[in-house]
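Pasting in a structure now, in structure tokens, and then I'll have a few things to ask.
The complex appears here minus one protein chain, its other protein chains still in place.
Chain IDs A, B, C and D follow the sequence of writing; residue 1 opens each chain.
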Amino acid sequence: MDTNSYLSISGLKVEYGGIKAVKGISLEVPKGKIVTLIGSNGAGKSTTLRTIAGVVKAKEGSIRFDGVELLGKAPDDIVPMGITLVPEGRRVFANLTVLENLKIGAYVHHHKLDDDLARVFELFPRLKEREWQLAGTLSGGEQQMLAVGRALMSRPKLLMMDEPSLGLAPLIVKDIFNIIKTINEEGITVLLIEQNANHALKIADWGYVMETGVITMQGTGAELLANESIKEAYLGKQKKS
Amino acid sequence: MKKLDQKTKIILSVALVVVAILGLSYLDANRSDYSYALSILERSAIYAVVAVAMNLLTGFTGLFSLGQAGFMAIGAYTVAILTIPVESRAAVYYINGIADGLANAYLPLWAALILAGIFAAFMGLLIGYPVLRLKSDYLAIATLGFSEIIRAFIAAPQLDRITNGSYGLKSIPGFPSTFMVFGVSALCILLMVMILRSSYGRAFKAIREDETAAEAMGINLSKHKQMAFVISCFFTGVSGGMLAVYMRSIDSKSFQIGLTFDILLIVVLGGIGSVTGSVFGAFLMTAGREWLRFFDNPLVVGGFSVPLFRSGFRMVIFSLILMAVVLYYRKGLMGTREFSWDGIYNFLRKHLYLRWRKPSGEEVKRDV
Amino acid sequence: GSGETGGEEEPKVIKIGVFEPVTGENGGGGFQEVLGIRYANVVYPTVDIDGETYTIELVEVDNKSDKTEAVTAAQRLISEGVVAVIGSYGSGVSIAAGEIFAEANLAAVAASATNPQVTAGNDFYFRVCFLDPFQGTVMANYAIQNGAKTAAVITQLGDDYSSGLGSYFVTAFNDLAGAGSVVSEQQFQTNQTDFKAILTNIKASNPDVIFAPSSITTAPLIIKQARELGITVPIMGGDTWENATIIENAGADAEGIVLSTFFDEAEPATDEAASFITGFKEYLVENNQDEIIPAVSALGYDAYLTVIAAIEAAGTTTDTVAIRDALKGVSVVGVTGAISFNEVGDANKDMAFIKTVENGQFKFLMTVSVE
Amino acid sequence: MSDTVLNLTDVTMQFGGVIAVNNLSMEVRPGEIVAIIGPNGAGKTTAFNVITGVYAPTNGEVSFHGETIISNHPQGKMTKLYAGEHLGKYDKVIQKTPDRITKMGIARTFQNIRLFKDLTVFENVLIAKHMNMRAGLFSATCMLNHNEEKEMRQQSMELLEILDLADTKDEISSSLPYGKQRRLEIARAMATNPSLLLLDEPAAGMNPQETNDLTAFIHRLKEEFHLTVLMIEHHMNLVMEISDRIYVLDFGKLIATGTPGEIQNNQHVIDAYLGVDEDGH
Partner (left out) sequence: MAINTLLQHGLTGISLGGAYALIAIGYTMVYGILRLINFAHGDIFMMAGYFMIFAIASFPWYVAVPIVLIATILLGVLIERVAYKPLRSAPRMSIMISAIGVSYLLQNLATYLFTALPRGYPSIPFLKKIFQIGELSASLVTIITPVLTLVLVYLLILLINHSKIGMAMRAVSKDFETSQLMGIKINQVISVTFVVGSLLAAIGSILYFTDRMTVFPFSGMLPGLKCFVAAVLGGIGSIPGAVIGGFILGLGETALVAMGYSTFSDAFTFAILIVMLLFRPTGLFGEKVTDKV
């Protein structure tokens, strides 16, 4: 991956009080593509995304977005640049209603929200039904939908998602991946973390495999899907059908 | 982490106790010269008990209670009422007289202290039932409120013939021996440590960590919270009783919110969740307040009087130190660790070793 | 105020403890007392024993108006090797430290602690002021002499001074004017600043006079709020009220309040008093204080005088029991009059000064004595 | 009566206007592995919370080994709001607290891991042993229950070995990797000596390899430890492979029940939950 890199990370190292979570990774996300980051638990995937979003401080390295260095910037500077993270574990605002959660997704914007809301409700009709409900009382899946919807409200150029399918029913998982594709087709670049490597690699243009803080492998989605060692480690044995 | 063998530890512990006893004996024998130091040590020991009791609740069970002053008041009044010599009572209750039932109710100090604990524990039982259903800050405020209610009752003219209301109680006989303060305190703390090390102590910690999960593990929340609360109240009551004996005269004003905050600050200074921390904290804090008295007196250096030094400055310095601990040394002295001979040994080994020889990289890593 | 010796030869020092609150609830009054003691130390910096001159060093400790602190503060004085103690403002802390001083065989002379419990049953505690039962009776007498038939009393809960004095007043007033003459007894909490509700109750009971012994912190509040509610009857207080703070804070509303006190600067009772008044006013100015002499300063001064007289009489720098014994027989002429102690340790005083406030100044009204 | 371990009859759980569980009846027989599946928000976790006493149901009854452990009927404000039909049928109100229910032999794990985060792995398991302790506060304090304590420690250690966590025994539980935390949660649940184990999405956050290991382990629970297992899971591979029977919930209602084979081919379930299997696995 070399051409028209949109987000480019090089030599990124992140530590949590001595524990090395990310040990010098480099990766590229080209404009308009879907890039996925797969890997086992604790590999440092979430940390990478959180560093890009600015909520975690990097030890060294560089993250450039559209030619601008992101390291050292605060999240409230990064979000207006068009980078939005759907955090791991939903993290909806439990004490705000569904509608307010969506509105706060567009906090950095000053435009009218009606069209964006309509689009989100179109993608997630369930949210329309629960518009009035406090987000904290939604079920896990409903919260996940809300988290994605909220991220879309910020009109991101680069949408980063941290395990959006976690705890979702297969039907919804399929929907989520379809939605990711739809979003991407609308021109939004996507950086995706998934445990569900199977699904993720299927829609991804490019994939990275991360293990204990380093990137061990990369390739197109199809290449990785076909790779034997990946099949063994991340895809599990295929169900005979 | 190197470990010392069991025998060495026992020898060291015994040696420590012997040194402490000898030290105290020396101070006691020269009382007139060291009465100030002894009184600070005594007060520290008393505060250590209530600090550990608070820690048992706050640091180990996760129940943030701010009712210490109230329970200490219960203990203090119990001991005071029961130990004031019968012949002095008329003089003490000089305005309104003493209730008939109490006029001749006398107990020896040790029995009064136990009763102080029991009364406080009983009050804890009554109060705990409604209040322990509350969480964190709400519990803190509710217990703080109870402490104020207790104080209001003590000062109430309606109870004059029992508590002597506004006039307070005096003529409380002091400790028969210095060793009694330290002995009782040590015993109380030892008992609490044993409780914490038992399965019940683990259950308390489980509640601190996650109530829902603890309940799902078959731990009866209300029973165990109640238990922790009552235990804590018991020892708080005993320490309140000792405080009364230490002070020799008490009134409701001695048990204001400030007392609770003092105890809280001791717990914080020592480390929330560390028994030894609370004990060190109690000694350090009590002594610290006295050392800092120096700031209250005008300081004259070479005929020039340093402007800041005047009365009240000590408390400013003291609060600044406390803020500094909370802000920059958040875990307090001990964090959640406990004093151990292994810890001391390793500390010494590391520091002395570093001075003598260049450590191998591996050595350093292991210690980090 | 210590250590300013100019002598070349090695100074011989004898230490006297000053056990006073300079912070906490009574910090204000305590400090005024300390000033009196310090000034006395300036006037009489030495004492002669066996032909040797000893410099007196004051060891000041702050008992913070707190009984627990009082214990350590008292022990501190003992460890410092003081031979006698002066203090404290606020009877509570004096009572707290009393047993400790007694056990250390250390004589203590309270300047302004008026509670009977300070000296009762304590062979080592003395005082140079009068007592609350006396003061309560004085005020009741005064009220009745001035035509009051009914009275209301306001006292502070948990405060032995206020409650005690109030209770003595009630007893005396009911004795003199007939049972039930005290038509309203109200209490307030420590740190309370809103007295409108209790004052409304008092207003409803329509007394001829209000007696409100209280600290200087609360007194102005009670006075001002009473006037605001339209209560016009005289308001009376105890010795604590003789303090410029009250006039300062209660402003015009302080006019006409009545209080009893130990001392009056306009009526110097003795020669000592005359020189004290001029000298101490200068000292107050030097220390950035108001130029009104608080009675507690005068008492502090007198307490100092009795202590050095006793030391001189005892002729010892170490034997504290001898100093105590000497105190029993001491007789000095101080600022507040002649002072000698009875068998309990209380000064033989039978006279109180009644004052009022007029044109923003304390004004002497009369002296009252009761048997 | 004891041919069922767990029996739910007409259980309804209403939160304000939302009916999370609607008239659910189901049973679990000894030695079975039963799965509950269903779309998000179907009420699966809520059902678990009712069974374990975290929520008091609006209506219905739960019995365990034939003994009624929970029984309720709409009361107070709920009487008016209640949408179901069984008003007054279960007039006796029985609401055991979660700890009582655990003592009776129902243990659970949580959808969002709830370990005792600051305690070590070993302590996490040891705490679960507390509930069966015979010693009172006094004898425990004075260490009079030495043998019992030793026994508790030994049993806890055995459990850690079974779950392959023995080497991490002194680590702080929250420092474990996610998969191990999930396993520790199971170990902790098993330490209460349950006869019925409730697992809420045990494979969530696990990769396929780990999921496979978990599958094998749940199998072992049944074969080796003769435990009855009721679980919620979204990983269809796992569910279809080890479940004896499956209940499918949608909008709080039971929409289907049967063996994995039956469920996979149930058109209703495919529409509501599984979706059309385009990839053929």
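We adopt the following convention: a residue touches a chain if its C-beta (ideal position, glycine included) is under 8 Å from a C-beta of that chain, and two chains touch if they have at least 3 such contacts.
Bear in mind that the values here come from a model prediction, so they are computed numbers and not experimental data.
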* Which is it among A:G24, A:P75 or A:G219 that touches the chain not included here? -> A:P75
* Structure fact -> Answer key for C:N146, C:T245, C:T270 or C:T367 versus the chain not shown reads C:T245
* Structure fact -> Where chain A meets the chain that is not shown, the residues are 53-55, 74-76, 78-80, 84-85, 87, 91-96, 100, 103-105, 107-108, 134, 136-137, 150, 154
* In the whole complex, what residues of chain C lie against the chain that is missing from view? -> 23-28, 31, 157, 186-189, 191-194, 196-198, 200-201, 203-204, 216-217, 220-221, 224-225, 228-230, 245, 248-251
* Touching the missing chain, which residues of chain B? -> 58, 64, 130-131, 133-138, 140-142, 144-146, 148-149, 152-153, 155-158, 212, 257, 261, 264-265, 268, 272, 310, 312-313, 315-316, 318-320, 322-323, 326-327, 330
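Following the convention adopted for this analysis, only the chains that are shown with their structure count from here on.
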* **Most centrally placed chain - per-chain CA mean versus overall CA mean** => B
* Asked: Between chain B and chain D, what is the gap in Å from one C-alpha centre to the other?
  -> 43
* To do: Compute the distance, rounded to whole Å, between the mean C-alpha positions of chain B and chain C.
  => 35
* Touching two or more other chains, which residues of chain A qualify? -> none
* **Chain-to-chain touches, reported pairwise for every pair that qualifies** => A-D, B-C, B-D
* Inside the complex, what are the residues of chain A that reach chain D? -> 40-42, 89, 126, 133, 137-142, 144, 163, 166-174, 195, 197-198, 232-239, 241
* Structure fact -> Residue set of chain C touching chain B in the complex reads 1, 3, 22-23, 27, 31, 60-62, 66-68, 71-72, 75-76, 78-80, 92, 95-96, 98-100, 103-104, 116-117, 120-121, 155-160, 162-164, 167, 187, 189-190
* Structure fact -> In their shared complex, chain C is touched by residues of chain B numbered 32-40, 43, 88, 91, 94-95, 151-152, 154-157, 165-168, 170-171, 174, 243, 246-254, 256, 259, 290, 293, 296-298, 300, 311-312, 315
